[in-house]
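I have a structure here, written as structure tokens, and I will follow up with some questions on it.
Shown here: the complex without one of its protein chains, the others still in place.
Moving on, here comes subunit A:
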Amino acid sequence: MSEFKNISGIACLLDIDNIDTDQIIPTEYLKSIKKFGFGDFLFDGWRYHDIANINTLTSSRSLNKDFILNQAPYNESKIIITGKNFGCGSSREHAVWALRDFGIETVIAESFGDIFYNNCFKNGVLPIALNQDELLMVKDYVSNESKLHISLADKNIAIKNEKIAFEVDSGMLDMIITGQDEVDITLSISKKIKSYESNRLKQKPWLN
């Protein structure tokens, strides 16, 4: 993601715990063999009245106008604020692809599913975990203000005159900012992998 030093934009509140990756993107869209084009299907079951079908044109679908992401200005959200354990369940990276393709750059939650959390960093989406009190401050703030500003350099969220600091692993944050390719980085030490591997297969030949 380019120029990803700060995140500033519309923040939408989905005040529910345990939003699983099946809600973020239903199984139907896992039939795609592509890595892009999932934005229309984000929260599909909540955004549309009709049944998910990968062959249906989005323009022909029946929108659920009561759902926040279908309402202005939240249809242009860059930030999602939610409860605990966001992204639990299935390992489908499609969930992060759907968030990214919709335009979501960060999700602020009390906690995240472990697999989803890792998947976020591979795709330029920043997961921010806050404690209950801090999260409540952010929730209160966005119930009156639609925009939120997050500084990645200072690792904080601006709430009126206050700044709420958040923790995120520097290496993982770098990955988002620079968009580095992990495969290339790992292959730069392929000699070490080879030497580990040949020792391992010598000591434990049944693994061959």
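The rule is simple: contacts are C-beta pairs under 8 Å (C-beta built on N, C-alpha and C of every residue); 3 or more make two chains touch, one makes a residue touch a chain; residues count from 1.
Definition applied: contacts and distances are computed from a predicted model.
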Quiz item: Which listed name, "Pyruvate dehydrogenase E1 component beta subunit", "HEAT repeat domain-containing protein", "ABC transporter permease" or "3-isopropylmalate dehydratase", is the one UniProt assigns to the chain that has been left out?
Solution: "3-isopropylmalate dehydratase"
Quiz prompt | Residue of A:T27, A:T58, A:Q71 or A:T178 in touch with the missing chain, whole complex considered | solution = A:T27
Practice problem: Give the residue, chosen from A:L57, A:A153 or A:V183, that touches the chain omitted from the document. | Solution: A:V183
Exercise. Kindly note down the residues of subunit A that lie in touch with the hidden chain.
Key: 15-18, 20, 22-23, 26-28, 30-35, 45, 51-52, 54-55, 83-85, 88-93, 96, 111-115, 118-119, 122-123, 169-171, 182-183, 186-187, 189-190, 192-193, 196-197, 200, 204-208
